[in-house]
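Here you go, one structure.
One chain of protein is taken out of this complex; the other chains stay put.
Chain IDs A and B follow the sequence of writing; residue 1 opens each chain.
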Amino acid sequence: MKLRHIISARQFDKKTLEQIFNLTDKIKSQKYNNNHLSGKIMATLFYEPSTRTRLSFESAMLRLGGKVITTENAAEFSSAAKGETLEDTIRVVNSYCDVIVIRHFNEGASEVASRYSKVPVINAGDGKGEHPTQAILDLYTIFSRFNRADFTIAMVGDLKNGRTIHSLCPLLAHYPKVKIIFISPKALAAPKSLKEYLKQRRVHFEETENFKKVELADVIYQTRIQKERFKNTRDYQKYFGKYIIDGSILKYLRSKAVIMHPLPRVNEITQEVDSDRRAIYFEEAANGLYTRMAILAYLFDKS
Amino acid sequence: MKLRHIISARQFDKKTLEQIFNLTDKIKSQKYNNNHLSGKIMATLFYEPSTRTRLSFESAMLRLGGKVITTENAAEFSSAAKGETLEDTIRVVNSYCDVIVIRHFNEGASEVASRYSKVPVINAGDGKGEHPTQAILDLYTIFSRFNRADFTIAMVGDLKNGRTIHSLCPLLAHYPKVKIIFISPKALAAPKSLKEYLKQRRVHFEETENFKKVELADVIYQTRIQKERFKNTRDYQKYFGKYIIDGSILKYLRSKAVIMHPLPRVNEITQEVDSDRRAIYFEEAANGLYTRMAILAYLFDKS
Partner (left out) sequence: MKLRHIISARQFDKKTLEQIFNLTDKIKSQKYNNNHLSGKIMATLFYEPSTRTRLSFESAMLRLGGKVITTENAAEFSSAAKGETLEDTIRVVNSYCDVIVIRHFNEGASEVASRYSKVPVINAGDGKGEHPTQAILDLYTIFSRFNRADFTIAMVGDLKNGRTIHSLCPLLAHYPKVKIIFISPKALAAPKSLKEYLKQRRVHFEETENFKKVELADVIYQTRIQKERFKNTRDYQKYFGKYIIDGSILKYLRSKAVIMHPLPRVNEITQEVDSDRRAIYFEEAANGLYTRMAILAYLFDKS
């Protein structure tokens, strides 16, 4: 059955993922009709700052022949500032467009939006919740390098609040040979509910505070540790300093490993790493355009 | 004679209204060429927050084949922040586009803009002044339910500062059988000049503080009472509480009545009302797209 809204990575089965990845390949090799969404309008409602997600979605829509209406900062410049509920905003905006892409500071906001919308809603990040299209571009990028059935991925940083982690894990769960190493301070460990989910699906995973475990990984998925999550600066400094990928760490990594990051990074990956051939985070960001084109094409496809 | 700019609802005669409503019907039933404004560019200059007005205008332009350049918050991010006058902004921007849609916090701003612009200017709300395209979509929505010649409309809330009220009344004045009931606290009564205007045109209207009078209306047009208009919170609480449409009020309303609201609402209509078949405010908002397409098509039509 086709997905109507894209709210959570848990909605995707293996077959749908394959469909989207095939579509992405086709788009990347320019074998796709670039006027497919002619006459369609996307509304991007962003209640939080973003560059890459909003601009890549908008570029994706334009490159498929569609059009865009946008609110760069819905929290301040939309009717939300006058006290309008998200439900009301959606019930209005869905009359002016054919698909809504929403980023919101509240977990669950896009799910609420989808319940009130007559047009498809895509979750472009909902607080500490999920970011499913990021997970799709991440997995697409991994698959461009590794056998789909067999790799070890180390997820590093703030696994508690990192929505890209929360979305990537459920996608990986479809591939039984994948092994996950969660590397984080205990205070920022992956949520219990996520671990339960992985257990039920018999995914191999382990948890550690030891950053050196990255040496066992084929994929190092680094994330930002946000200062504001800590009660005091000392704790932040303590943890933050432990999980930086720099020149000295590069020596530990496998020669065929890849270093990924959903971006933006602050300094959890130092600039000296950029020139290492294992650093593929900008390629990852570039894949965001193609996978999002595929996701949009998929949503509007009648089949 | 054709309108060049759309600044005030008072510019519209009955014939022009009919023309725009016919065009709206044609657009709604998809009998209209959706590439009519190909090659035209709309500039939306918004000096105040807005979702529905800006996005519906932009969607309207795109759906007619036109293009859009936009400033979401002109007050902060345009040259206005450097002290440029509105006159100068208009004299520059009018060189980059074929129509300007402006929302401004000052009453009269769009009239000033129109005096300096070589391209048509559309008033999308000017402070406490007017919001003529909202009035057109409101009347179109009413006419979709009631005989054009004969209905009673109750206007409720802040009639003093409510620009949608100030624009709707002059349109209603073209229809001699329409009766208006103004329901508001005395401190927020409709402006004297508006009442003079209605008297001159022999429009039936009455004023009351009694909310129960909504039971006599075919159309209940609810508006927001803005807290900031009151000197003290107690006065606000007192008035605000008196004019809420909730489940208990629904019982008083006529079975064929309709409940409208220019939106956004805060809580002057409770959510339990949404599922009542008389609540048509989201349909009203949806008509904003079609009537604005008609208004744009009208402005660019050579006839």
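Everything that follows uses one rule, which is that a contact is a pair of C-beta atoms (placed from the backbone, for glycine too) under 8 Å apart; a residue touches a chain by one contact, two chains touch by 3 or more.
From a predicted model like this one, the values you see are computed outputs, not experimental measurements.
If you put the hidden chain back, the residue from B:58, B:72 or B:268 that touches it is B:72.
Here the missing chain is touched by one residue of B:95, B:200 or B:275, and it is B:95. Taking the complete complex into account, B:41 is the one of B:41, B:216 or B:250 that touches the chain left out. Residues 39, 41, 43, 67, 69-74, 76-84, 88-89, 91-93, 95-97 are the ones on subunit B that touch the missing chain.
Take subunit A: the residues that touch the chain left off the picture are 34, 46, 49-52, 55-56, 58-59, 62-63, 68, 70, 72-73, 224, 263-266, 271, 282, 285-286, 288-289.
To be clear about the criterion, only the chains that are shown with their structure count from here on.
Mean C-alpha position of subunit A lies 40 Å from that of subunit B.
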